[in-house]
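Of the protein chains in this complex, one is absent; all others appear in place.
Naming follows writing order (A and B), and every chain is counted from residue 1.
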Amino acid sequence: MRLPVWLRPILFILVLLAAWELAVRMHPGALIPGPIAVAAGMLELLQHGLLLKYVVASLFRVTWGFVLACVTAIPLGLALGWYRRGEMAFNPLSQIFRPISPLAWIPIAILWFGVGDLSSIFLIFVGSFFPLLLTAMSAVHNIPDVYLNAGRNFGLSSSAFVARVLYPAVMPQLLVGMRITLGISWLVVVAAEMIAVNSGLGFLIVDARNAGNRYDLVVAGMVVIGVIGLLLDVAMRSLEQIKSFQWRSSE
Amino acid sequence: MSDLKSPRAWERIFWPVAAALLLLCVWHYAVVLTATKVFPSPLNVEKAIAELIHKHLLWADIEDSLRRVAVGYIAAALVGIPIGLSLGWFPEAHQVVNPVLQLMRPISPIAWIPVAIVFFGVGDPAAIFLVFLASFFPIVVACAAGVASVPVLYRRAGRNLGLSNFALLRKIVFPAALPQILIGLRIALGVAWLVVVAGEMIAVDSGLGYLVIDSRNSGKRYDLVLAAMLMIGVIGLILDLAFRQLEKLKSVRWGFRHAA
Partner (left out) sequence: MPEDQAGSTPGNGYKLRAEQLGVIFARDGNHIAALEGISLDIKDGEFICVVGPSGCGKSTLLNAMGGFLSPTTGSVTIDGQPVTGPDRRRILVFQERGVFPWLTVEGNIGFGLSELPRAEREQRIAHYVQLVRLQGFERAYPSDLSGGMRQRLQVARALAVNPDVLLLDEPFGALDSITRVIMRSELLRIWQTERRTIVFVTHDIDEAVQLADRVVVLSSRPARIQEILTIDIPHPRHISSPRYLELRDELLKQIGLAFEI
């Protein structure tokens, strides 16, 4: 019996959930709750309005940090990538900064911004800045010469050239880089909230555990984090589908 | 790109060094001009590095971090590569499992810490578990994508020559997918390094991540903080470069002709 295609992953998830529930039932007194308890936990959070509040807080920080990083790193990266010497100068430095986990910046963030929203926005900014910078530099490299030559051929002014040839040409690669970096930002915000702030989904996880071992809320928080992260990814992918952004280098 | 003459070989060294010196100068004068008492200057950081090396602390911490990465990463590779290859080979399986993967991937490994601690307690195993989690998804995704992207005509050519399934996988599909698999492995290593540092800030009491947090907490030694950060960056870069050297081996090279 062939199941319809869309049904199969759902069944798979249900099987996993059932196995999870069973495992929990077989170990009474286990700290980690089963899926049903988690669902109940989520409902509880919803009812108290906490879920929405925490989701908004996390999204707020991600948005600010990510957008700030985009508007600084992308133009800078494009400019640096355009001049070979610029890239030569700053690529190695960026490659050293990039592997430093944004969380390692926490002491500095707290020093400069104290504990709170600004700190976490800074951490997300740092975590997004270098990947975006490197993406922009690489994107400029990959513009086929034909486009650049055609742009020069039509006698465009510098600003017209940047707006009408450069930016459209780098858009697809930029969008992919932005999507990946947004994913990274989402990971960072949760981690940052676990360490350095008092609201948001990351905080929910830490707090739920510390104030009473509410692992049902902990796992509920994890599920919500996963879902929202996925939604962010899907939203960015749909941006990539816009025809005027969409082209492949190999036609 | 720009119309200037082609850069000479010496410029490859000159410009990065110049940029680094510029950064150091800006940093130094920012510290001097703002007369901050807390934020260290480049010289402070240099002394801090010397101090760490002298007290043999640096190597111990580096070893700990690297060890955790090694164990977690290799475990993730051993488990993830077969799974990824299978998913790529059987598209129906991939289609079933993929949604679960996509749901779990955006959950920061750090968010797993409470759960990890329940299962493993505070300490090394928890950190290793985090590294495992963080590396697992990129590896699986890259292997699946690598196998799926092997052109059908390669498989057909193999069948044509009468190869069994396993031989087909080993002799044709795996080598063809190797470039993409290696890229995924390299990215996973980068993520592993990021996560181990983050994990050490919360769940253990040794390693470079711990050094960062501890230096601040016990004495506001920001010079040590920055020294540790610098080490983290440099080691992460070395890991990445070492991996890229692997990618340069001739037998893998062909797949990269069209990439970067």
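What we mean here is this: a residue touches a chain if its C-beta (ideal position, glycine included) is under 8 Å from a C-beta of that chain, and two chains touch if they have at least 3 such contacts.
Predicted, not measured: the structure shown is a model, and the values here were computed from it.
One chain is not depicted; across the entire complex it touches A. Among A:Met171, A:Ile184, A:Val197 or A:Ala220, the one in contact with the hidden chain is A:Met171. Check A:Leu7, A:Ala30, A:Leu43 or A:Ala160 against the missing chain and you find that the one touching it is A:Ala160.
Within the full complex, the residue among A:Arg25, A:His48 or A:Arg152 touching the omitted chain is A:Arg152. Although one chain is hidden here, its contacts on subunit A can still be listed: residues 144, 146-147, 149-150, 152-155, 160, 164-165, 168-169, 171, 243-248, 251.
Rule of thumb we're sticking to: only the chains that are shown with their structure count from here on.
Subunit A and subunit B have CA centres that are 17 Å apart. Taken in their complex, subunit B has these residues touching subunit A: 1-2, 4, 7, 11-12, 15-16, 18-20, 23, 38-39, 92, 95-100, 102-115, 118, 190, 193-195, 197-198, 201-202, 209, 212-213, 215-216, 222, 225-226, 228-230, 232-237, 239-240, 260. Across the complex, subunit A meets subunit B through its residues 5, 8-9, 11-13, 16, 31-32, 81-85, 88-93, 95-101, 103-108, 110-111, 138, 140-141, 148, 183, 186-188, 190-191, 194-195, 202, 205-206, 209, 215, 218-219, 221-222, 225-230, 232-233.
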